[in-house]
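Every protein chain except one is present and positioned as in the full complex.
Up next, chain A:
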Amino acid sequence: MEFQAVVMAAGGGSRMTDLTSSIPKPLLPVGNRPLLWYPLNLLERAGFEEVIVITRKEIQKMLNLDTKMKLDFVCISDNMDMGTADSLRHIHQKIKTDVLVLSCDLITDVDLYKVVDLFRTHDATLSMLMKKTHEPTEVVPGQKGKKKPVEQRDFIGVDDTGKRLLFMANEADLDEELVIKRSILQKHPRMHIRTGLMDAHLYCLKKYVVDFLVENRSITSLRSELIPHLVRKQFSSPTSLQQGLDNREEDQKKKEQASLDIYSFIKEDNSLLKPAADNSCWNDHRGDMNETLHEGKVRCYVHIMKEGLCYRVNTLGLYIEANRQVPKLLLNLGLEEPLVHGSAQITDRGMVGSDSIIGSSTQVGEKTSIKHSIIGSMCTIKDKVKITNCIIMNSVTIEEGCCLQGSVICHNAVIEKGADIKDCLVGSDQRLETKAKHVNEVIVGTEQLMEI
């Protein structure tokens, strides 16, 4: 076995609490499938047979997935606030080989081998996936004003081939300047600094990185701590590192110093591979006569997707966007299932747009038009309803003459006659009164708000 796959599905979805307060993030329906299905499917397509899923008890109970893979659920307790690195550390005993870590909110049609091949070719410590961020096109419910608040940008430095990851910094950590060490540019004189890239949270990591994590308990997050650390470590030499640690990490001094050094975790190549690399006429750099693989023991690579779909469903806006793109994705994946489930009862077939998905046992009344929308199972939609650009989850009742546009309606909501809703989020079990009119609102129960 070359890789073990780990899916992180314990996160709370803290950036879209309106949705996740009632439905845990891994279970959010996207195209009438739980979000978690997508990363699992990605792994299955790549030929994985076993997957470790880190999740929470209640999520595991509610999960109902059809997959041929053997899922090994590891539950972490609810009240523990564990970061992604903590989670990986938690299961380190199960890790026997290099790992592929995915987040449960990744929806992509990338060919996984592209990321993995980078890892293999360069004997990399880390390889990851990135994609240009999407410009949000649609109005997001409850969001005032057109513009999204400007997020902290990430600066990603890649070399001339666009594969080697040289530099990583977040705007939040920088003052007015971006600082690049001379030694990096000495080795890689051309560096492209890109902004507007989204990290897909898909990481191939060497086994020794997990060992390193086990010893370094101060690292809690993969994305914001471990990965930048690895990227930086590419350009420091092992010998000087020891002194560096002495001066730098005062607080970590109490711990054993030797254990902190990532280099000490790197195992030498086994006897067969080492001479193979030395004798090979292939190398992955040009212009000098150095070793086969680029100098330095830690090597980080990134695959930047130029085309194809790649979404991380971590905000409401992205959730809506992902739902919109999913019919296309499912088609690309060659899934045979019809978009409209067999058991759905639809009176006027002609009124249902070809890019809409309708779940099982849902009833749709007369003269009801459904366009660009996703409707869950067990829903009841009465007559003369207009639904455009909506996401409607399971067991939702929509009565006569409603008009819904660009909205998200969560489980078990009831929308009474003649309601007119535009760009809204309606929480679970909500009841909207007759002729209610809402534009760009978030309608969730007060109790739920209390929970947040």
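General remarks:
We take it that a residue touches a chain if its C-beta (ideal position, glycine included) is under 8 Å from a C-beta of that chain, and two chains touch if they have at least 3 such contacts; residues count from 1.
Heads up, the rule we're going with is that contacts and distances are computed from a predicted model.
Chain not shown in the complex: UniProt lists it as "Translation initiation factor eIF2B subunit epsilon", one of "40S ribosomal protein S24", "NADH-ubiquinone oxidoreductase chain 2", "Histidine-containing phosphotransfer protein" or "Translation initiation factor eIF2B subunit epsilon".
Only one residue from A:Lys61, A:Arg190 or A:Arg349 touches the chain missing from this view: A:Arg190. Looking at A:Gly13, A:Gly157 or A:Gly359, the residue that reaches the missing chain in the full complex is A:Gly157. From the options A:Glu2, A:Asp66, A:Asp175 or A:Glu307, the residue with contact to the unseen chain in the full assembly is A:Asp175. Interface residues of chain A with the unshown chain, by the touch rule above, are 153, 155, 157, 171, 173-183, 185-186, 189-196, 232, 235-237, 239-241, 243-244, 247-249, 287.
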